[in-house]
Structures are given as structure tokens and as C-alpha cells.
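Read the structure below first, then the notes.
Excluded from the complex is one protein chain; the other protein chains are retained at their positions.
Chain IDs A and B follow the sequence of writing; residue 1 opens each chain.
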Amino acid sequence: MGVVVEWLNAFLWGALVILGVFFVALVLTVVWGLIGATAKLSNSTVARGIANAYTTALRGTPELLVLLIVYFGSAVTLTSLAKFVDPSVKFVHIPPFWAGSFAISLIVGAYATETFRGAFLGVDRGQIEAARSLGLSPFQTLFYVRLPQMWRLALPAFGNHMNSLIKDTALLSVIGVEEIMYTADRATTITNKPFTMYLVVAIIYLAFVSVIIKTVALLEIHANRYLARAR
Amino acid sequence: MADKTSAAMIQLDRVTKSFGSFQALKGVDLAIERGQKVVVCGPSGSGKSTMIRCINRLEEHDGGRIVVNGIELTTSVKDIDAVRREVGMVFQQFNLFPHLTAAENLMLAPRLVRKIPRKEARELAMHYLERVHIPEQADKYPAQLSGGQQQRVAIARSLCMKPEIMLFDEPTSALDPEMIKEVLDVMVELARDGMTMIVVTHEMGFARSVADVVVFMDNGEIVEQAPPQDFFHQARSERTKAFLSRILTH
Partner (left out) sequence: MNFEISLIWESLPKIAEGAELTVRLHLLSLVFGTVLALGLVLMRISGIAILSWPAFAYIYVFRGTPLLVQVFLIYYGLAQFEFIRASPLWIILREPFWCAIIAFSLNVAAYTAEILRGGIQGVDQGLHEAGRALGLSTSQRFIHVTAPIAIRLSLPAYGNEMISLMKGTALVSLITMYDITGVARTIMARTFAPYEIFISAAIVYLGLTWLIQRAIAHAERRFSRYVRA
């Protein structure tokens, strides 16, 4: 255990990086999910087609591969664009932190699309009709009537999506993000204690996941509070 | 503007409406004066809901004309919003917003649509909750209220927008028998205050005591339309008589 203490600081920093990725990706995931669900429920064949292609492709492709496509793809694209402007440029890339957050959010966003779609459909049509007949605009209806009821329905599945988000961050050392897998890797080369180091990583992830599970459980109680009958 | 009162408040001319190939309304004519109370009855599937939902454009009619308080219902968004502000609607399933308390249900539309400040909206809400006799339930969520209380909150919610017309689609059909009266009482009071009302209901006692006109629909058409005394005692059509004999026995 003594060896771990020496690396504690490094693991702590790595854990902070993971948290950063998690929150950036979480926001983006919600955005993709809402756009995707809206597209899937829209009347436009094109929008539905694009959304279906998105969810099919991202739910059927390994997370690692998506990460590689996003990171190296964007690098190649940016590099050739930069060379166009300044031929002396060798290599341009999106910082791994952002490329990684983006890739993870794309993956989990595909699942969130399905969750949000179900939640949209789960809100009773009568609610929308009541809002409209009171004179609320479609936007007001969405914001004040549909979304507040939707998130209660989406919450259990979305809790799983958050766990996926945090666990997918373990892949990011592959593109050079200095998170805790990276720390463990470095620590292993020096201490020659791979099991100990990866066990620390496992414990950190388990802690994150436990916090998410607990938080979601509390949120569910909060979200369902108005459904409790009197007494 | 001044002569609006003389014209019909709600005018339906040969209104038709189809769902796919099925024609739910087959040319409905109806004229309702300001302050009139109209009770609509008829067998299930006869088009009663469809008709009143066309009046505040929850459904779009596809033939004929509908004029509400001088505004013809077209595809113009502005006109529809204007009409919806003047027409309140009460649903069979209440459709209260479950995530808002009773008072918040009442305050939502005044705040968002009429841009009334929160405090005034709350006062407005309490005023109407008193009118439906449940001010003490203001801070409960719908799930904590009985069906009858929920429906009274729903009525108050519509009244908060100060509509000129109220539409009721079977407001007591989802209620346990012992709760029907409390809702009907509120509706009777509303009628006495001069509200223009269209009420789809099979509560014939309510029709007798409140209605100026009773309308019988069958198969997407208005079959009979008469003041209650005539309607109940000398209905002309056989279909009406058959319907009445069925409904009045229980």
C-alpha cells in the first residue's frame, strides 16, 4: 500500500480529469439525446433517417473505434485544412480531452436518444392538449409541461447512461488523455505493481459509479414526490 | 365590436372532419348565442368530442366554417392563439399537470401567456380556487386530491384565463358517483354567472336545469336540437327517443 500513497496525488489529478470529461460529456449527451429524440419523433423523413442512422451506427460500433475515428479523423481533417493555409504545418489535432469528451458523448447520446424518445412519448397527450388549450405556445408547453414530466420517466435509464459515460472515460488514455488509467500505466512502469495500480483505478471508478447510483436514487425520490398520494 | 353581442358567439357551418377515410363529422351546423348553455349528448363515437375539440382547434376541421367570437378558425397561428385565450376547456381525464400543485396549475398560464407577476397570479389562483370551493387544497399535488377535487381544480385552471366560453368534454364521466355532484354544482354556479358553455354530458338532470338547448348527435351529425322541455318530452327523431329511453332508465 505504501507505493500507492506515493502515487496518490497523480491518481487524484487523473480523477479530476475524469470528472471534467464526465461533466462536459454529460451536457453534450443531453444535447444529442434531445436533438435525436426530437428528430425521431418529427414528421420529417430526412430527420428521422439521420437520427436512425446515428443511433444504429453508434450503438453497433465499439466505443474504442468511435474514439479513434473522432480523434484521428478530426486530426487528419484539421491537419489538411491547416496545410491548406500554411504548408509548413505538420500535425494539428483537437486536444484529446475535448475529442474524448465529444466521442463519449456521441456514443452515449445515441442511447439517450432512445431514452428521451420514450420519455417524450410517455407524457400523456392530454397534458399537451391541456397546455395548448390554456394558450401556451408549443415552446412553453415543451419547457413547462413536457420536459419537467419527461425527466422523471427518463431518470432510471439515464442513470445507466451516466454510468456508461464515466466508465467510457477509461478508454481515453488511448488517445493520450492523462486520466487514471494513464496514471496507473506510468506507475506500473516504475513500481512494477500493475495489479495494485489497476486495483486503485477500479476502486476510483467504483466510487464514482456508487455516487452516481446514490444520486440518481435520490433524484428519483425527488422526481416522484408529487406522485405520492396523501397520508 | 359593439354589435358582437348580437351575432352568434359560436357559429358552425357545415363543419366536416375526417380521420383518414373515416368521417367523424358530416356537416355540423350549430349557432350559440352569448351566455347560452348547450348540452351535447349522443352515443359514444358519435363525434361529440371531435366537434368541441374543433372549436378550440385541438382538431382541425377540414370543411365548412367555424367562427368563434368573431374570429374565423383558419390556419393562422395568431387567430388560433386568440381563440384559445377566449375558450376554456375541461377534459374527462382532468389533465392537471402532475408536477405542479393545484395553485401552480392555475398560475401557469396566466404567468406565461398573460405575463402576470407571480404574486398576482397567486391571488388570481386563490380567487378561483375559492370559487370552486377548495382553497385549502391550493398547495397539494393532483395525485393527493380526489377525482372530484381534481376536476374542480381543472375548471378553476381554465377560469383563470378569464375565457368567454367554456367547453366541457364529459367532465364527470371519469368520476366516482359520489363526486359527480360537487363538480356539477360548480358548473351550475358558473352557468348562473352567465358563462357561455358547451357541455358534453349524459347527466340529464344537469341538462334539464341548466341547458338552454340540448343537442343530440349520432354518427357525426346533429340529429336533434331543442330546448330541454321539448327535447325530453317530444323528441322528433326515433334515434333520439331510443337513446333517451336507454339513458333515462338508469
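For this structure, a couple of remarks:
Definition applied: a contact is a pair of C-beta atoms (placed from the backbone, for glycine too) under 8 Å apart; a residue touches a chain by one contact, two chains touch by 3 or more.
Just so it is clear, the structure is predicted and the values come from calculations on it, not from any experiment.
The chain not shown here makes contact, within the complete complex, with A.
From the options A:G49, A:P95, A:G122 or A:P194, the residue with contact to the unseen chain in the full assembly is A:P194. Residue-wise, the contact with the chain that is not shown comes from A:L64, picked out of A:L12, A:V31 or A:L64. In the full complex, subunit A touches the omitted chain through residues 56-57, 59-65, 68-69, 72-73, 75-77, 80-81, 163, 167-171, 174, 181, 184, 188, 192-196, 198-199, 201-202, 205-206, 209-210.
The definition used in the following text is that only the chains that are shown with their structure count from here on.
Averaging Cα coordinates per chain places subunit A and subunit B 46 Å apart. Subunit A makes touch with subunit B in their complex at residues 124, 126-127, 129-137, 140, 144-145, 148-149, 152, 225-230.
For subunit B in complex with subunit A, the touching residues are 56, 58, 81, 84-85, 87-89, 91, 93, 95-101, 108-109, 112-113, 140-145, 154, 157-158, 161.
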